[in-house]
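Let me begin by presenting the structure, written as structure tokens, before commenting on it.
Shown here: the complex without one of its protein chains, the others still in place.
Chain lettering (A, B and C) follows the sequence in which the chains are written, and residue indices restart at 1 in each chain.
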Amino acid sequence: MCGIFGIIGHPEASNLAYLGLHALQHRGQESAGIVSSNGDALRFHREMGLVADIFTAPTLEKLVGSAAIGHVRYSTAGGSQLKNAQPLCVEYADGQMSVAHNGNLVNAQELRQQLVAEGAIFQSDADTEIIIHLIARSRQPTFEKKVTEALSKVKGAFSLLFLTHNQLVAVRDPYGFRPLVLGRLRNSYVLASETTALDLIEAEFIREIEAGEMVVIDEQGLRTSQPFAPTRLGRCIFEQVYFAKPDSVLFGMSVYEARKELGRQLAREQPAAGADLVIAVPDSGVPAAIGFSQVSGIPYDVGLIRSHYVGRTFIEPQQSIRHFGVKLKLSAVRQVLKGKRVVVVDDSIVRGTTSRKIVKMLKAAGALEVHLRISSPPTAWPCYYGIDTPSRQELIASSHTTEEIARYVTADSLGYLSQEGLGAAVGDRERNTFCTACFSGKYLTGDLTAQAASPQHTNPGITLLSTPEELPGKQLLA
Amino acid sequence: MCGIFGIIGHPEASNLAYLGLHALQHRGQESAGIVSSNGDALRFHREMGLVADIFTAPTLEKLVGSAAIGHVRYSTAGGSQLKNAQPLCVEYADGQMSVAHNGNLVNAQELRQQLVAEGAIFQSDADTEIIIHLIARSRQPTFEKKVTEALSKVKGAFSLLFLTHNQLVAVRDPYGFRPLVLGRLRNSYVLASETTALDLIEAEFIREIEAGEMVVIDEQGLRTSQPFAPTRLGRCIFEQVYFAKPDSVLFGMSVYEARKELGRQLAREQPAAGADLVIAVPDSGVPAAIGFSQVSGIPYDVGLIRSHYVGRTFIEPQQSIRHFGVKLKLSAVRQVLKGKRVVVVDDSIVRGTTSRKIVKMLKAAGALEVHLRISSPPTAWPCYYGIDTPSRQELIASSHTTEEIARYVTADSLGYLSQEGLGAAVGDRERNTFCTACFSGKYLTGDLTAQAASPQHTNPGITLLSTPEELPGKQLLA
Amino acid sequence: MCGIFGIIGHPEASNLAYLGLHALQHRGQESAGIVSSNGDALRFHREMGLVADIFTAPTLEKLVGSAAIGHVRYSTAGGSQLKNAQPLCVEYADGQMSVAHNGNLVNAQELRQQLVAEGAIFQSDADTEIIIHLIARSRQPTFEKKVTEALSKVKGAFSLLFLTHNQLVAVRDPYGFRPLVLGRLRNSYVLASETTALDLIEAEFIREIEAGEMVVIDEQGLRTSQPFAPTRLGRCIFEQVYFAKPDSVLFGMSVYEARKELGRQLAREQPAAGADLVIAVPDSGVPAAIGFSQVSGIPYDVGLIRSHYVGRTFIEPQQSIRHFGVKLKLSAVRQVLKGKRVVVVDDSIVRGTTSRKIVKMLKAAGALEVHLRISSPPTAWPCYYGIDTPSRQELIASSHTTEEIARYVTADSLGYLSQEGLGAAVGDRERNTFCTACFSGKYLTGDLTAQAASPQHTNPGITLLSTPEELPGKQLLA
Partner (left out) sequence: MCGIFGIIGHPEASNLAYLGLHALQHRGQESAGIVSSNGDALRFHREMGLVADIFTAPTLEKLVGSAAIGHVRYSTAGGSQLKNAQPLCVEYADGQMSVAHNGNLVNAQELRQQLVAEGAIFQSDADTEIIIHLIARSRQPTFEKKVTEALSKVKGAFSLLFLTHNQLVAVRDPYGFRPLVLGRLRNSYVLASETTALDLIEAEFIREIEAGEMVVIDEQGLRTSQPFAPTRLGRCIFEQVYFAKPDSVLFGMSVYEARKELGRQLAREQPAAGADLVIAVPDSGVPAAIGFSQVSGIPYDVGLIRSHYVGRTFIEPQQSIRHFGVKLKLSAVRQVLKGKRVVVVDDSIVRGTTSRKIVKMLKAAGALEVHLRISSPPTAWPCYYGIDTPSRQELIASSHTTEEIARYVTADSLGYLSQEGLGAAVGDRERNTFCTACFSGKYLTGDLTAQAASPQHTNPGITLLSTPEELPGKQLLA
């Protein structure tokens, strides 16, 4: 997953991009980058790591100019592999361009094959590089038209920010999978994945960029168009359930309030009569747990404490010390839990291993009963639109019933929110404005269920990887 | 502030010390260190930084042996200055010794002057180095007796762990200012500042080390003594209010439950009739806010979100971007707050500047009224026993009434918990087993109020500083 | 300037590339990289810095496979700017390819413009990227034929090593500007810029790759061809004068012996009758100084000591401490120089500033007279074939007579080797097998003297720069 930020018309563009990326850090912790333009030329800096570690005062000072775009990128699950950071910056026929991309293309593989057949060379495995090649090859007269032509060939999820020496262009795919919002800070325009970035820099929220909309900002001001064929909406429901920051307003809704409503609906569908208290798996489960408590009348309390010092580089414990993963992050509050029948609310179950550890930790801390309640339906299908889910084989709900999962995680009961309840809670009872593929298997860009079932690919976009350290070939490497 | 951990009798002593220090990381983020003994010799590693960043697998592998002690140290407020890490390790007449210290001595300056007059040389500004000199000069026949003689000369707060080649010694000062607990992991003994460290490594909690107790563990097993003159208890109330981790059991009480009770008592003393919701300043204010909600009946909700990516090295924003300190850490949830009369619960007010920013942030997010409730009495006196408080001059409550403070922080109302209420909430209605000097000015080791009022020293222990980079002299440096 | 190394058919290919690059480190200190192939896929690692600092055992272990190519790159003079490291690695229609390039193209700018007009995108400023695009666009059926077609379009200096998953291809331009030699280590073939790299790994020297030759090595063995139109030779005379390592055999001659012969010839042309001793500017002037001593009969001695600790990152000295550049590198031996008439031999004069400092240092150390002798003709023209010379404006000999230069450097006399003497010394009396453009202005690839005279470009290959940190545009940046 990724977060993007752009600003044009502000003398401290790169400083603001830095702050904006910090606010979007939850959308990607693997790498970050900023490109700036001073009207003549682009400058950039990108590195692996967190925003606060990557950028120093001297680095930001070099990123001169009144326009900038930035990008944060997610660390993939098993990931000791490095992935290329964004924004990408290239030289092409009309000068320089850079791009920051949130989302994932589903026809990347075939486009890439066409391009290389025509002589294109690729230096990364990012599907974003495909978009750049398509723009560079377009014969259209203007940058906007080149972008339009290029994007009309790609399929999938894209919220994009382009920066050239004199233009900032923002585009959102016709389904509107990934969010993108427009704001204003005095005389400058600001674009960001989420409103929380606007709030941090005290920019005013104007509106969402609409699905399928292209916005161009330059010295003439802002102009908008809808250059793509219209289609139904497919806004990512998982952004509401888990991914976005709770203080953001997403797809017109408060994330925090939406999650609380998920918890309320969950309490209606999956009550836990006789339980003594409701706790959350912090921090993401907190709003739904509070909502659950409100509807059920079961008191909310804090049964798990989240460490502020969760290091991603924690050393693997030795032989005699195992299964510390969750314990390094969460501690149980024994006196709250002891002798109690506890409802624990989490946002989702992926492989089930973490839930199992949490349930065991709660029981070890004295909980008499643990009733696990999940504020979304079973996650049974991989996402091909930008969320880093594991393969279908690894998703426990793809091959196990709720009862089997309950037994595996050792919970006394397990209740998921229904798909209908999910739709109702986010105000889309028909579920026709959201993409719910991870719960339903209904992939809006065409049937991908066969691919999802294949053990080889979790992500249809790219099969040829190239990273700074490794360029694996067509066959698996020894 | 600091955290200490020790273990003896376990083949993976330094690995466990590493995990234990991670669990105590909230007690000190400036530096960390571990010393191990393999029965013959001590080895150590210490650095500036977080536990997870300092120790690598190769480093831990070098710390061989079945006994280890470790230390984490707090970063002082303005602190670009480096302070010496612990444990200290030295060579003396009987071989090698190392020590990890939590607390602060109040007669350090005079002891240091005596020692240097006798020819001692000092390489750090840590009062802990005084203890080492006193031990090295003792003519007593055994290490235990040397330690006893040395500690009978010092005044103040000390929870100490000593490691020699064949002994682990734990001592707590007669007042019991700082916590220290004893646990067992199979055949090994474990000592830690807080029970949360025992929980992480799945060690069994045996009991607290008593105030004034010395415990010696070696091949003969564990033996205990009370070598100091008895005195009244002075357990640090601020550990309960703010410092300890909520899942710990401290001074026989659950920290989480104690804080919830502080919130309940606060609701009785300082109600906020007519308020729409209770929120916490996360994370430390959460238990008291829940307690306040329980007694007042005002619903608890989440109005402030804490960032997981608060970097201590965040770049100072430029001219036009100011006062980001709090905003980088906390975000307001607009939809929760909008149009509401909000009770916000925090654990304490130090200078008032942070509270002021929080109140303004809440109002900017739409709160109609903000009623600030503090789950402890006004912090009016500096701590000389180990908590890093600023000087009395900087403590807003030392020179301002509650009304003045309310006006400064722009709250619609402000209520502190009373000292009586505080005592009642922690089960010490007479307040004669806790040190409450930061609220009452009653310093148990003798009157320090004059010193506290002096603008020059916040900490009477040491005036001569020596750090890796700076050895300031008797006069202020240009 | 750069150095390249390749090996195929050895189980420790990347380890040997590492050693080979270390031996070629004098050809480039800015960055280094290695690409390996295990038959299926390429892996690479490249970084800024010295070979010994960049590669660690774990890094080399990841570079699996029995074939590898490597590259070291020169740090440009004023250079705080980062330049892209090589080898380049890309994905194209036929899979993966990588390339290491020593030399410089003179028609890079027009080729680049054509390519971008056709939709190519560039991510670096290296002219090498042009070669890759030309290969990727070629419709020829095999890699060899694609490379041939691509290189038939470029003009200038290139010694190239290509590595694909199953082939190592070595090519030298028809003029043979830059060296490239072939060796054998047991069953593996080795290619390197200089024989010193063969010597280090104890590989046997077979022969030079001929000017205009292409060698392809794969499972079928080695095959050779001469795919380009033949032309006269233009081997770089400056490699013999200064650049190559003295223990190498270059263009069929011992570098050390060639330089000694330059000194002998210099003594014949520019004697220094009455001088007391001959010293060298170490280390590059040593062989010529010895040759000068042999012919002139003036004793050779050591008057300047070279520091082993010349740091490229030495802090700029403050106000009162200036002009340390040369003194940090060289120290004068007072007792050798005192009261003596000294001949000091250097290989060339570029701007004159260093020579001036050296002459002054010698006089300050007591030399009565300093007679500067240069073992090459005046350097009056910039190199466009790979040597990093400053612009013509900065070359003191482009606008000053020998007498003027002597006066500037404060030498009692100054003598350059003649162009005829240079030719004679390297066995090419007609000077028709060497490129001597830096001395003569005779550019073999067409008249570049106008360009050389222009104040704007020192290097006609590229005007659009793009480095990791900076993408300057068509106009100068503010």
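As a working rule, a residue touches a chain if its C-beta (ideal position, glycine included) is under 8 Å from a C-beta of that chain, and two chains touch if they have at least 3 such contacts.
All values derive from a computational prediction rather than experimental measurement.
Novice: Write out, one label after another, the shown chains that touch the chain missing from the document.
Specialist: B, C
Novice: Out of C:Asp247, C:Asp388, C:Glu404 or C:Glu420, which is the one that touches the chain we can't see?
Specialist: The missing chain is touched by C:Asp247.
Novice: Write down which of B:Leu16, B:Ile132, B:Ala258 or B:Ala411 is the residue touching the left-out chain.
Specialist: Hidden-chain contact among the options goes to B:Ile132.
Novice: Of the listed residues C:Cys2, C:Val35 or C:Leu60, which contacts the missing chain in the full complex?
Specialist: C:Leu60
Novice: Taking the entire complex into account, which one of B:Leu19, B:Leu42 or B:Val216 touches the absent chain?
Specialist: If we include the chain that is not displayed, B:Leu42 is the one touching it.
Novice: Tell me, which residues in chain C touch the chain that this view leaves out?
Specialist: 11-12, 15-16, 18-19, 22-23, 25-26, 29, 50-53, 55-57, 60, 196, 199-201, 245-247, 249, 254, 256-257, 283, 286-287, 290, 294, 299-302, 305-311, 313-321, 324, 327-328, 331-336
Novice: Which positions on chain B touch the chain that was left off?
Specialist: Contacting residues on chain B, toward the hidden partner: 38, 40-45, 62, 64, 88-93, 95-96, 116-123, 132-133, 136-138, 165, 464, 466, 468-478.
Here is the rule we go by: only the chains that are shown with their structure count from here on.
Novice: Find the most central chain, measuring centrality by the gap between its CA centroid and the centroid of all protein CA atoms shown.
Specialist: A
Novice: Examine where the copies chain A and chain C touch and state whether the two sides share over half of their residue numbers (same) or under half (different).
Specialist: Same: most residue numbers at the chain A-chain C interface appear in both copies.
Novice: Rounded to the nearest 5 degrees, how far is chain B rotated relative to chain C when their C-alpha atoms are superposed?
Specialist: Going from chain B to chain C via C-alpha fit gives 180 degrees.
Novice: Find the geometric centre of each of chain A and chain B from their Cα atoms only, then give the gap between the two centres in Å, rounded to an integer.
Specialist: 37
Novice: Measuring centre to centre with CA averages, how many angstrom lie between chain B and chain C?
Specialist: 61
Novice: Return the distance between the CA-based centres of chain A and chain C, expressed in whole Å.
Specialist: 48
Novice: Which residues does chain B have that touch at least 2 chains other than itself?
Specialist: none
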